[in-house]
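Every protein chain but one is kept in place in this view of the complex.
Let's turn to chain A:
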Amino acid sequence: MRIAGENTLHAPVSRAWDALLDPAVLVATIPGCERLVATGANSYDMTVTAGVAAIKGTYAGTCVLSDLSEPSSLVMKLDGTGAPGTIGATVNVGFSSIDDATTLVTWDADAVVGGMIGGVGQRMLTSVSKRMAGEFFGNVDKALSGALPAAAPTGTPAETPVAGQVFTAPAISPRSDFVKGIAVGAGLVLLGVVAGSLFGRRR
């Protein structure tokens, strides 16, 4: 199935690009994202917990980025598996400048949702995904404005994430600057969103 959407970030394209590729930001802003582990350049393992009522579970997933064309586009391949089902997606993400202080992020995902969630929740996917994407980008916007703390990598800070580096969802604490790097983005959103959104993570 295809899911597409677009969202606006209140930052210039370069900052938006950095933020959406920053695992420390993502782990803090993706609904349900608990943990990211860099497994190499452009690839991550991650853990997302999502669900509602009876269909709830933790998804173990991978994310690989390719076709990076900074700062305008990238392609992301995602796989996630958990007790409620599987998610596989290829996401094209585009960044374009609306003005000096605003960026439009467009995303277009071709997703295969399998297992229980494939059969039970798929019809709600498109609308809920978009709502959850809105929530995610809202969080990113807050992070960009400094209102939301991002995660610091556990262990020694580094300029770019290295294999084995772990990011966990942060406790509320003042945050310094963004850790630069290549990471997940809207695709991860999709995993978080697809998994989480299906059942509309309630708080």
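By our rule, contacts are C-beta pairs under 8 Å (C-beta built on N, C-alpha and C of every residue); 3 or more make two chains touch, one makes a residue touch a chain; residues count from 1.
Just so it is clear, contacts and distances are computed from a predicted model.
Between the listed names "Protein-glutamine gamma-glutamyltransferase", "Xanthine dehydrogenase family protein", "Alpha-D-ribose 1-methylphosphonate 5-phosphate C-P lyase" or "Sulfate transport system substrate-binding protein", the UniProt record for the complex's undisplayed chain reads "Xanthine dehydrogenase family protein".
For chain A, the residues touching the absent chain in the complete assembly are 1, 57, 81-83, 85-86, 88, 112-116, 118-120, 122-123.
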